[in-house]
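Only one structure is covered here, and it is reproduced in the block below.
The complex is shown incomplete by one protein chain, all other protein chains being positioned as in the whole.
And then chain A:
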Amino acid sequence: MGAGGEGVCVCVCVGGEARYEQTCLLPVLLQNSEDIRCKCIFLCHCISLMDNCLHVVEPMPVDGKDVEAYCLRCECKYEERSSGTIKVTIIIYLSILGLLLLYMVYLTLLEPMLKRRLFGHSQLIQSDDEVGVCVSLNIAPFANAHNVLSRSHSRPNVLNKVEHAQQRWRRQVQEQRKSVFDRHVVLS
């Protein structure tokens, strides 16, 4: 394929999201041997789907009876896309990413701060005469006695189950983190 071809342009059709390109095939015999043939591809500028090379290429590089041979066949290559899919996908992805980031910030920064406040608060309680209450209820030192009491009576089992599941998940992730990052036994 050795076409020189200046003035080559890409077609764009106005209206709609589809884009059309038109190509014209020009069979040109270079040698007299039957085995060899050369094809050149020119792009034509088109305004609508119905245009073809014959009417649109200016100035015509060949004249007279060769014009028909020059633009023997025009093929349109049809391309389409779906911008709605792209929009929905990007929005879904960014929202999941945002939620994960918020949860990560909560887990790494906010929760220890809240726990510290509760811990600090219960330390204050323990220093008062509620020590006996804490000990007799057998509650872990860094849980607020009042909160735990109220929670176990008023909230149903669903929240406890969620807490429980979350604690189990955290422990699993901790185990995984130890084997991958600390002990380097898996996935090194």
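Quick note on the criterion: a residue touches a chain if its C-beta (ideal position, glycine included) is under 8 Å from a C-beta of that chain, and two chains touch if they have at least 3 such contacts; residues count from 1.
As a convention for this text, contacts and distances are computed from a predicted model.
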{"item": "Absent chain [UniProt protein name; select from \"WD repeat-containing protein 89\", \"Protein BYPASS-related protein\", \"Chloride channel protein\" or \"holo-[acyl-carrier-protein] synthase\"]", "value": "\"Chloride channel protein\""}
{"item": "Touching residues on chain A - with respect to the absent chain", "value": "1-5, 8-10, 12, 14, 17, 19, 30-31, 36, 38, 41-43, 79-83, 85-87, 89-93, 96-97, 100-101, 104, 107-108, 169, 172-173, 176-177, 179-181, 184-188"}
